Every structure is written in C-alpha cells, then in structure tokens.
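Complex shown without one protein chain; remaining protein chains in place.
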Amino acid sequence: MESVECIVVGGGLAGLSAAYGLAEAGLEVMVLERGDYSGAKNVTGGRLYVKPIRGFYPELWDEAPFERPVARELVTMMADGAHTTVEIASDRFLEGGPQSYTVVRAKLDQWLADKVMEKGAMVVPNMKVDELLRKDGRVIGIRAGGDEIGADVVVVAEGVLRLLSSAAGLAAQPQPRHHALGYKEVIELPAGVIEDRWHLNPGEGAAQLFMGDCTRGMMGGAFLYTNKESIALGMVVGMEDMRRRRDGTESWQLLDAFKELPQIRPLIAGGTAAEYSAHAVPEGGITQVPRLAGDGYVVAGDTAGLSFNALVTVRGMDFAVASGYYAAEAIKKAKAAGDCSAAGLASYEQSLRSSFVLRDLETARNIPGVMENPRLFTHYPAAVGRLLESVYTVGEQPQAGLVKKAWNGVRRDFLSLATLRDAWSMRKI
Amino acid sequence: MNIDAKLGLDVFKLDKEPHIVIDTEVCRTQCDDEACLYVCPADLYERDDQGRMTVNWEGCLECGTCLLCCDRRALSWAYPHGPFGVQYRMS
Partner (left out) sequence: MDIVVCVKTNPDLELVRVKDRVAQTEGVPYKIGDLEKNALEAAVTLRESGAASNVTALCVAEGNRKAAEDIKVALAMGADEAVVIDDPALAEPDQAAVAAVIAAAVRKLSACDLLLFGEGSSDNYTGQVGARVAELLDLPQIGYARTVEAEGDVVRCERSMDDVIETVQAPLPAAVTVVSEVNEPRIPGLMQIMKAKSKPLQVWSLADLDIEAPVPVREIESNLAEEQDRKHIVFEGTAAEQAEAFVDALIREGVLGR
C-alpha cells in the first residue's frame, strides 16, 4: 500500500488548520476534500470568532478574506406580532483587532487551502473518502474509490455527520436530539444599503439573532449576518423538535414565513436571492464529544462535536481551527517520538482540555438541556414583547402609570412557579 | 419563493447514480411519522402514485437531516462521489 505521513479527511477549517501546521513542520500531508474546492460543501450561519484563534498562525488572519467585522450585535425577541430588539454596539467589539467577522466559507476555506498548499501540503479536491482503514484497532489509512492509501496518522475532520468515523467505531452515530438543522438564503444587497439598514460605518458588519415564534415553539431561532454585498438570512431548528412536529409545516417554509413578516420584509427589500444552503449543526455540547485521539488518528472540528449554541453566541468555526492547530501540534510530537499510538497522540486531548475549546464547552455543559425547555422559545419572547408593548401603548382609556404597567407585566409573566423553575435550571449556564 | 426556485440558485453536479437509496419496504411496514416528508429543507421527499416513498436526490443539499431523523434506518445515505453534488459558492 502506498502511504504518506499524514492524511487529512476533509478540507474544511479543522482539516486545513491541521494540515497547515503539519506542512509547516515539513511533514508530508495530503488533504482530501470532496467538493470542487474547499468550502464548496460547507455551510455556516456566518460568523467566525477570530479572537480566540488569533494566536494560532498569527500571520494568517490579517490577510484572510473575511466579509465584515461585527460591530453591532442585535437580539430580537418576537411573538404575536411584537418584536423587541436589544442592540449592542461596543468599541470593544473592534478594539485590538475585531473579535468576530462574518464569513463566506466558499471564499475563506478556498483561501486557506491555497495557504496550506503554499506550505507544501497536497490538497486534493473532488476526492471523497469512502472508508477509514483499520487493522487491529488501529487506523492505518483510508480508502477512496478503489485506492487504499496508508498513513502514520489520519486527521478525521469529515464534518458533523460522522459517516466515516461512526462506521469505523471511532465516534457515536449522530442523534437528532443533539443536532439542529441550519439553513439559509444568501441575499444580495449593495454594500451601502446594508450599511444604511443596520446603521454601520463603511465596511463594518452586524449580526442579528431572532428568538420566538419564528420557530413556532421549536428549539432554535433565526439569524441574519451582513456580508460585504449580501446578507445571510436563515434559521436553526432543533431536529428532535422538528421531527416530532405533526402539523404539516415543512422545515423550509419557516424561513419563507419569517421573510414575510412586516418587521423582516424591509430588511431584505430589493435584495436578490443568490444561494440556498443547509447543513446539520452539532448542538450536543461536551457530552457528545467522542474520544479525541486513538491509535493512528485524531478527530477534529464538527466531527469531534466541538461547537455550541449559547443563544446569543454561536460558535464552532473557532473551535475547528483551534482543534486543527492542536491536532497538528500533537501529531508533530508523536511523529518526533516515533509513536503515533493513542498514547503518543494523547497530548491532543490534554491541549484541548487546558485550552478555551473544552473549557468553554465544559462551561456550556448545561446549555443543551436548558435549550430543551420550550418556554425559552415561546413564553419569554412573548412576555418581553407584552411588557414593553404595554409600556409603550397609548389607548383610548386613561392609562395606568408607567411603573404600574411594568409591574403588572412582570407579575403576570415573570412571577410564577414556572419562571422560578426555569431560572433555577438556568443558574448554571 | 418556492423551493424549486431556491434550489435553482444552487449548482448541482449530477452523478448517474443516486447517493440516497430508500428501503421503501421499511417505510411501508415500520414508519408511522414520515419525518422525511417535512424535515428536508429542500423538500425532496414525496410519495409516488403507488404510495412508495421517493427522494429527488438530484437537488440534495447534503445536510444530513433526513439521515439523522429517519429512526427506522430506511435510508442508505452516502455523500455523492468526488466531482458531484451541490457546490456552494456564497455560503
């Protein structure tokens, strides 16, 4: 069997980040990507938190083809025709290098693949891996079509579905209750229109999340990210909730209904739909992280379940880059010591445990459980709307005082046993 | 915007062979919720005139939702071969 030192399965951010570090160290690396190019099969909502990963490969990020640095964060709670938006614009979001950028994966991943090739790695597009080869429990290479290629180490960065890793027994088969469906439209708008609509300085961007009846009681929400000359508008819906739903609504129709809302229509008016995409999103949190390294392999990115949705911050791509970086570090050590067994690669998991990746996931341990509470997506967005709506309402009858109105709202919707129970369950998120 | 118009925005490179194959016998005898009919964001699943479940795999976004949601394991689901399937340009 022909062989190379390292095979990376999947040319997304995790795989490419690993390949970059390995190739830089002079190791022989082959990245196998099933799309026409890196990014051709990838879907993001759209935002990469670059702050946590600036320290890895610092030469890269200043020239990365990002879309817009996120200067404004908006969260909109919606129910019964009332939308309540909280908007945060902070100098701190941009100071010392912006903390996050909107991104288009087709551009970002393709660029990173070029950088990886410049470092001497081979990136093979249009190449689907069909099987991880195992011998005596050790991963010894891959099969693609009729060709088997051996490797000292295989970096498994095949994405969220774990088709190869679960077939090889390296990770559990993904379950609907630990995943969401994310899907979106990319809608083209001129840069100036985007900046006017979201009150942005030229070049700056906004991220807007929506919670409430857009998902009709199901776990999830809608999102909107501003790219340079387009916006990504989409939804994330918990698969288990979606699967149990029997009212005849089809998943894709939620987005159309959302777009038709009078509060959303003006945001996208005059835009031209340019692409429609969808992907499963891992949301199981740290309990769904598989064994990260074994004899002859490491697992990185979405395959490793490294992502979380904490309602207002949705992360995954930063973890992907970080896990690729630490995978490369561990493999370099293992290769130098001539030991690519689980023991030789053990520093990978140690590094992830002491880094922000698994620490942040540990901190977020209880979020997936809390997110299963439907009141988060029904009662609270509606209650906030009702309260503020009553405060802002002027009617025909004499009005109650401001404080009284607010107090009535609080008493009606927030002072209940159920709310106390919810607050108790949320104390650890 | 109907779903066909949405899918019409995307690039699909078509293989000759389907990458999703349904064991319709499993659907017929074991499935009572037919989640595939409404979870698929591309609306690819439908029953044919004989009541058998079919999938218009050519417009597949490769998201994996049907695979995860089919708890009767009626789908044999692989990614399309190398040069084929959806190719995103702006996502």
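Chains here go by letter, A and B, matching the order in which they are written, and residues are numbered from 1 within each.
What we mean here is this: a residue touches a chain if its C-beta (ideal position, glycine included) is under 8 Å from a C-beta of that chain, and two chains touch if they have at least 3 such contacts.
These figures come from a predicted structure and were not determined experimentally.
Novice: Which one, A:V8, A:A23 or A:A144, makes contact with the chain that was left out?
Specialist: A:A144
Novice: Which one touches the absent chain: A:L13, A:M30, A:L200 or A:A304?
Specialist: A:M30
Novice: Name every residue on subunit A in touch with the hidden partner chain.
Specialist: Subunit A touches the missing chain through residues 2, 4, 30, 32, 36-37, 106-107, 110, 117, 122, 124-127, 144-147, 149, 188, 274.
Novice: By the contact criterion defined above, which parts of subunit B meet the unshown chain? Give residue numbers in ascending order.
Specialist: Residues 11, 13, 82-83, 87, 89 of subunit B touch the chain absent from view.
One rule holds for everything that comes next: only the chains that are shown with their structure count from here on.
Novice: Return the distance between the CA-based centres of subunit A and subunit B, expressed in whole Å.
Specialist: A distance of 23 Å separates the two centres.
Novice: Can you list the residues on subunit A that touch subunit B in the complex?
Specialist: 34-36, 39-44, 104-106, 126-128, 145, 160-161, 163, 174-176, 179, 181, 183-186, 230, 232, 239, 242-246, 248-252, 256, 273-280
Novice: Could you pull out which subunit B residues touch subunit A in their complex?
Specialist: Residue positions touching the partner: 1, 3, 5-7, 9-10, 13, 33, 35, 37-43, 61-65, 67-69, 71, 77-83, 85-91.
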